[in-house]
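Note that one protein chain of the assembly has been removed; the remaining protein chains are unaltered in position.
Per-chain residue numbering starts at 1, and chain names A, B and C are given in the order in which the chains are listed.
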Amino acid sequence: NSSDRSSIELLNSLLPREVLRQEFTFNRYERIPDEVREIYAQIGRPTPLFRARRLEDFLGYRGKIFVKFEGATATGSHKINTAVAQAYYAGKEGIEEVVTETGAGQWGTATALAATMNGIRSTVFMVKVSYEQKPLRKKIMSLYGARVYASPSTETPFGRSVLEKEPGHPGSLGIAISEATEYALEHGIRYLVGSVMNAVLTHQSVIGLETQKQLELMGEEANVLIGCVGGGSNFGGFTYPFIGQGKEVEAIASTAEEVPKLSRGEFRYDRMDTAGVLPSVKMYSLGADFVPKKIYAGGLRYHGASPSLSVLVKNGIVRPEEVGEAEVIEALQVFARTQGIVAAPESGHAIASLIRYCRAHREERKNIVVNVSGHGLLDLSIFDRVGI
Amino acid sequence: NSSDRSSIELLNSLLPREVLRQEFTFNRYERIPDEVREIYAQIGRPTPLFRARRLEDFLGYRGKIFVKFEGATATGSHKINTAVAQAYYAGKEGIEEVVTETGAGQWGTATALAATMNGIRSTVFMVKVSYEQKPLRKKIMSLYGARVYASPSTETPFGRSVLEKEPGHPGSLGIAISEATEYALEHGIRYLVGSVMNAVLTHQSVIGLETQKQLELMGEEANVLIGCVGGGSNFGGFTYPFIGQGKEVEAIASTAEEVPKLSRGEFRYDRMDTAGVLPSVKMYSLGADFVPKKIYAGGLRYHGASPSLSVLVKNGIVRPEEVGEAEVIEALQVFARTQGIVAAPESGHAIASLIRYCRAHREERKNIVVNVSGHGLLDLSIFDRVGI
Amino acid sequence: MRKLILYLTFNYPSPDTFTRFLDEVSRLPVDYVELGLPTQNPVYDGPAIRQTHSGTRRPSAEEMSRAVKKLHGAGIRTYFLQYFRDIEGQRDTFLTTVNASGADGILLPDLLIDFFQGAEGHIHAVHSHGLDFVPFFNPAMPDRTISRFSSITRSWAYCGLIPSTGINVPYDQGAVVERMLSLLRGREVNFGFGLRSLEDVRKLVSGRDVGVAIGTALIPYVREGDLEGFRKFVTELRGVLCDS
Partner (left out) sequence: MRKLILYLTFNYPSPDTFTRFLDEVSRLPVDYVELGLPTQNPVYDGPAIRQTHSGTRRPSAEEMSRAVKKLHGAGIRTYFLQYFRDIEGQRDTFLTTVNASGADGILLPDLLIDFFQGAEGHIHAVHSHGLDFVPFFNPAMPDRTISRFSSITRSWAYCGLIPSTGINVPYDQGAVVERMLSLLRGREVNFGFGLRSLEDVRKLVSGRDVGVAIGTALIPYVREGDLEGFRKFVTELRGVLCDS
């Protein structure tokens, strides 16, 4: 991995310095700056933890189901948690603009709002096919004040080179990352990273820490934790505070059958991004060039899983589980009809795993907590195929 | 108003009996049934009341701004509050299905979920032009289990008669109400009513009662209340608990410049619906046949205002204010960029009035509470015209 | 002693029949009588009473005087009921006529609803003409409206249990009554609208010192000229008021 050297060094000019420090820190906890806490309060933190009684009834589960609902944040997903922190650190360093890429759109939306709330500008390179298929996402980012470019774009040398070869190129996350990082380096601004890296998981741990506190206030303890895994940031942020306490807790990581990284991926050094701009890390991976067939849950298409999560899976501390599209759509319908919440397709995996668990352990009386990482109001098209 | 006789009598076979009782009750408070409270807890009640510090800073307002956010409910607006109650009462009477009409879609969505959560079926007649322009709305209703028909439809004699005359008829709220009520009478089921009527405002008073409790917990009192007015249900529900206590509070009802019912409407008996199925009531009205020019805030297009609200306006207890489209869009952008929330176009009127107020009273130190009645994630197309 | 109030539409179903019923009323244990003056559009009345107005001739001043005299002779206080919208332009002429008839006062059921903004002045005018103004409060009225008009009137208060007579809508009698009484503490309160049966009346007055006004329920007897049935029904009503 001799290419890693330069990419690790490169992080110094790419990431906010404090993010990089947190990436390499040994600290289990980082103090949340007051300014970030204040923004968290404004964008809907703490997010609700509620008991899903109607789902319990529907499933005939004799224990309790709790839902941690990250869809209640202003941008509708957990992504805002780390975006706010990263944009804050960038702003504090005197950086006046941040840039990132986005595929499904959640991360770009989070970056756009986080930048605005920290008084800095933002630029988002959005994979062209998503840009065209998800106009609402583009609109929200613009509403939050971001400049949004369809990638490949003419804004960067790399984008131009791609367009020259293939003017109608539909774009890819790899190309968008390349453009965003190139744009950051060229303009001396900072790049925000949406998942996989340690610092991101640390920021997301606000989910799990809040959940612990909320359970404590309810006089409850968690026995089973269920979340979905794209890069691993919502899952890690949700479960690590529990796992870190060394308590007996079952953690189930729900991924897409179509992206079987935790079952059929190799545990090895691999590139974090298709373009190889970011460092390689040791993780379960299907290979950075892996192209999943379907896109119904865009956030779960990532080829790998955060290194720390990979280790926990390898060590049997986290149990991976794969769910396919049909089961996810059914789970989303069940959740909508019982609890009224239209969850994101990604979160639908966690809900599907929850339903599986409850059906298999009907007589158990455990406390299950499921992290519903986002709402699905802007992804309703996935129901097209079941005629809704 | 000799036609009223039959329409009042008709309510007996149209509305759940308990809703009708509440319509004519003298009670200031109604006990919320435990089952309804339980559903409220599941769909996101209490909704958040938070201090909008970033908006305060942006406006340079020296007092405090609090936001009551009804967009945090599962269906994304306050409409669910009364839908849950009405569907519950219908179910308790042994009715197995409810029906309603919807224009912009919020009310149909609320009805669909409320029915599902009360274990009964629902049918929604959706104005055809909305049905075609707002496919996401139709999708959510279906996801919640509702049967959704574009109105005029072939499901009712009235719909068929309209289609016979004009096969491509785009539909109207009046036609949809006629179809829904006809359908209810024909099938012996119940019709749910979305606004204007007293019982609906009573159900919505959960908004104001929660706000009072939340302010009390914060050690604050409200001096100014601002909300938007379509039929008046969110505004009434929000403000009446305060006004009813007889405390000194300024209440500002924000309506659309394009639908100037409170300034240019007449205070007189008028039909609640275009079709004249429901009884006439005494209210400020532009005439049941009034057709507003634009549809950017569908929920504010209603020609009248709830009778009780009309009386309060007439008596100078509530101050009406009109805001136009450009100002509303600007207000929505300000709110999104400062607080991160994409508010509904309807709620944008309340926010615009808030901004006006703050700009005119910068040095004041009052506590303003604004009711943001819904989120606007499914109405982003209104930003098309400002190039977002 | 709980008050029993009867409502009759003047001259319905015919001047003759009406007179016979008035004679009968003067022999019955009745406290007050409201005489409705026929009008085109009795908005706050239901279908049955509406029908009694339709095609019925308005009484002359002399007929009005005769009626009052007859009832007063039996110790029954007498009030005329008139929609304010019908007399808006000739208020004082009307009040002069009523006063000349010897009546005790008037009821203007729409005044506090549709004309509440100028109502103080009109009430003052009623009082100036030496008449009682019986405020009509309906369940849709706000507290402060009821309190305000209660404070500037002095006769008994007429409270509707539902917004319109004779309409079949569910209502929460107990709650309506308790709320009205709490707003009108210390005042004579009589209830009407929506009392469809003796059972309704019994439920209303049981344990409470309130009277009742009966209108719609009398109509079938009057329409059919059934004096005997009328007598029996009113006697039973009085019985319920005494027993409960």
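FYI, a contact is a pair of C-beta atoms (placed from the backbone, for glycine too) under 8 Å apart; a residue touches a chain by one contact, two chains touch by 3 or more.
Everything quoted here is computed from the prediction, not taken from an experiment.
Judged over the whole assembly, touch between the missing chain and the shown ones holds for A.
Per the touch definition above, the residue from A:V129, A:L163, A:V311 or A:V386 contacting the chain not shown is A:V311.
The omitted chain makes contact with chain A at the following residues, 1-2, 5, 8-9, 11-12, 17-18, 20-21, 23-28, 198, 244, 246, 269, 282, 307-308, 311, 314-315.
Criterion: only the chains that are shown with their structure count from here on.
Centre-to-centre spacing of chain A and chain B amounts to 35 Å, using the average Cα coordinate of each chain.
Here the CA centre of chain A is 71 Å from the CA centre of chain C. Chain B and chain C have CA centres that are 38 Å apart.
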